[in-house]
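One protein chain is absent from this view; the other protein chains keep their places.
A, B and C label the chains in the order they appear, each numbered from 1.
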Amino acid sequence: MPIEYGESFFKWRESSAETWATFTTHKFVVGLGNGMLAEAAFLRYLRQDYIFLLHFARAWALAVVKSDNLDEMRMSANLVNALLNDEMRLHVKICQEKGITREELENTTELPQNMAYTRYVLEAGFSGDFLDLMAALAPCVMGYGEIGARLKVERTSDVYSDWINTYSSQDYQNLCIDLGKVIDSAIIRRLGRNFYESERWDKLITHFQQATTLESSFWDMGLKG
Amino acid sequence: MPIEYGESFFKWRESSAETWATFTTHKFVVGLGNGMLAEAAFLRYLRQDYIFLLHFARAWALAVVKSDNLDEMRMSANLVNALLNDEMRLHVKICQEKGITREELENTTELPQNMAYTRYVLEAGFSGDFLDLMAALAPCVMGYGEIGARLKVERTSDVYSDWINTYSSQDYQNLCIDLGKVIDSAIIRRLGRNFYESERWDKLITHFQQATTLESSFWDMGLKG
Amino acid sequence: MPIEYGESFFKWRESSAETWATFTTHKFVVGLGNGMLAEAAFLRYLRQDYIFLLHFARAWALAVVKSDNLDEMRMSANLVNALLNDEMRLHVKICQEKGITREELENTTELPQNMAYTRYVLEAGFSGDFLDLMAALAPCVMGYGEIGARLKVERTSDVYSDWINTYSSQDYQNLCIDLGKVIDSAIIRRLGRNFYESERWDKLITHFQQATTLESSFWDMGLKG
Partner (left out) sequence: MPIEYGESFFKWRESSAETWATFTTHKFVVGLGNGMLAEAAFLRYLRQDYIFLLHFARAWALAVVKSDNLDEMRMSANLVNALLNDEMRLHVKICQEKGITREELENTTELPQNMAYTRYVLEAGFSGDFLDLMAALAPCVMGYGEIGARLKVERTSDVYSDWINTYSSQDYQNLCIDLGKVIDSAIIRRLGRNFYESERWDKLITHFQQATTLESSFWDMGLKG
C-alpha cells in the first residue's frame, strides 16, 4: 500500500476489506473522479457534510476529554480546530459559489443517514474509552485521505478538483500520518505491543467496520437524497 | 383522549400529530390488531426488539445517572429492572415457542434502523440532561401504551394477543401514568410551570419527534427486514 | 484470607496493602467494633453516607450504561436497587430512631470529602470504561464486606451491631462474592487471562488506590466533622 497511516489502521482496514472497498470505491467516489457525479448530488452531500462536521468536531472534542496524555489531547484538539475552522469554511465557500447562502447551509435538515453515523460515533465514545472512539473516527479521516490520494492520480476530470485537492493535499496526508502514529501509540499503551491478540481488538474492529458501513450509507444519501 | 399519560406527553404528542399518527397507526400495528402481520415479520421485529431493549435499559440507567432527586432515580431504576427482567424474558419466551433459541436470539445482528434509534436516544442523554433523555424515551414507552390500549378494544384477531395483552395490561398502563407524572414534575422543576413557553421546550419537541420517526422506521424494518 | 471476593480484588488489595490497611483498620472502624465511637460522629457519618449512597447509586447506574453484556448489566442494576431501596431505607430508619427526620436527612449539606469521593468515581466512569468504574467502585463495596465480616468476629460491643450485622450478613457477603465474579469475568473478557500483565492494569490499580484513600478521608470526616 503506497499510503502509510499506521499499523492499527492497516490491520483494521485489512480485516474489513470488503466493507472498506464498498466505501472507498463507491459510485459517488467514482463520480468525483470522472466528473460524472451530478452537481445536485454533490451539493446535497456537501450540505449534509456541513452538519456532519459539526458533530464530528464534537466527537473529536470528546476524544480530548477521553485522552490519557498531552499527545492524544493535542492531536484531538488540532482536529477540532481543523474541522471548525478550515474544513467548515471550505464548505461555506463552495456552497456560496453555488448560490447556497450560509444561512441556508446552517438550516439544512439533517438526514437519517447523517444522524445515524454521527450518533453512532458519539455514543461509542461516551460509552467506551479513547480507543473505541478512535476506531469509530478513523474510517472517515483516513478514508478521505486514501480516496483523495488515489483520485489525485486516477481522476479524469477537473469538475471536483477542489474536493480532491483538499484531501490529497500534503497537509491532509500529514494529518492522516500523524493521526496514525497517535492511534498506534494509544493502542500499544493500553493493549500492549501484541494488541491484535488482545480481547478488546475484536470490539475495535467492529467499531471500525460499523463506521465504514455508515460512510457508505452517507455516499448513498448523496446520490439518492 | 381516554388515556392520560401526563401534560408534557400530551403537548409533545399534539405538536407532533402527523409523525405520531404515522407511528401509532403504522401498517405493522394494523397487522398486530387484525392478525394479518406475517409471523416472519413479527419474529424479525421481536429479535431486533430484544437488542433494542438492552440499549433501552442502558438509556434508562443513564436517566438514573442524570436524575436530580430520588423520585426520578427510582422511576428510572424501576424501568431498568422491568426491561432487563420482565420484558426481555417475555421475548425469550415467545421466541423459544417459535423455535428460536436463546442463543440465536442473543446473537441476532443489529440492523441499521435499530442502531440508529438506540444510539440517537443514548447520545441525546449523554450530550444533554435528564429532560433531553425523557423527551427521547417517551415515544417508545408511551406509544406502546397507547397502541396496546387501542388494540385491546379494536383488535379483530387473537394471533398477537400476547403482545397486545402485555402493553394493554393495567401494570403497563400504570407504568405509563406514573412515568407521565415523573416527567411532568421533572419538567416543571427545571423549566417552570409555563414550561411550554420556555426556550428549551422546542428542543424537547425535536427529540420527541425524532424518536417517534425512528419508531416508525423500526416498524418498517420489521416489515421489510 | 478467609474472605473470597475474586482474583482481581485480591490483586488490587495486595498492591495497595498499606492504603487498604489505613482504610479498613481506621480509628472509626475500631470505634464501631468496640463501641467507643461517639454517637455524634456516627450520625454525622450516616447523614453524609445517605448522600453518598445517592451518588453511588448513580455510579452503579453508569455501570449499567457501560456494560458489555447482560451479566454485567444485571449485577450493576441489582446494586442500584439495593442502594436505592434497602440501604437508603436503613439509613432513614436509624436516623429516625435517633431523632433525625427524613427531611433533615435529605437536606444534609454535602461535605467536601463526600463530594471529592463521589465525583472522583463518577468522573472515572464517564471518562473511562466499565473497568475503570469497577476499580473505583470496588473499595467501598468490598471494603465494607471485609470490615463487616471481621467486626462480626472481633467486636467487643453491641452499640453498632445494626451496622455490623448489615455488612456481615450472608446477603451482603454474597453480593461481594457475586460482584467479584462479575469483575473477574469483565476484566478477563477485556484484558485477557493474564490481565495483571496488561498495560491497563496499572491504571486500574491507581483507581482502586485513589478510591481507597478517599474512603479513609470519609472516615476522617465522620470523626472530625
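The working rule: a contact is a pair of C-beta atoms (placed from the backbone, for glycine too) under 8 Å apart; a residue touches a chain by one contact, two chains touch by 3 or more.
The shown structure was predicted, so the numbers you read here are calculated from the model rather than taken from an experiment.
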* Quick one: which shown chains sit in contact with the chain that's not drawn? -> A, B, C
* Pick from C:L79, C:L122 or C:L204: which residue touches the chain that isn't shown? -> C:L122
* Structure fact -> Missing-chain contact, candidates B:L111, B:L191 or B:A211, resolves to B:L191
* chain C, residues in touch with the chain not shown (by the definition above) -> 58, 112, 115-116, 119-120, 122-123, 126-127, 210, 213, 217
* Asked: Hey, which chain A residues sit against the chain that's not shown?
  -> 54, 57-59, 61-62, 64-65, 67, 70, 73-74, 76-77, 80-81, 84, 88, 106, 122
* Asked: Can you list where chain B touches the absent chain?
  -> 65-66, 68, 126-129, 132, 188-192, 198-200, 203
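We adopt the following convention: only the chains that are shown with their structure count from here on.
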* **Same or different residue numbers at the chain B/chain C copy interface, by half rule** => same
* Asked: What chain is the most remote from chain C, judged by the mean position of CA atoms in each chain?
  -> A
* **Approximate Å spacing (C-alpha centroids) for the pair chain A, chain B** => 33
* To do: Round to the nearest whole Å and give the separation of the Cα centres of chain A and chain C.
  => 43
* Whole-Å separation of chain centres (CA-atom averages), chain B against chain C -> 34
* To do: Return the residues of chain B touching two or more other chains; collapse runs of consecutive numbers into ranges.
  => 58, 122
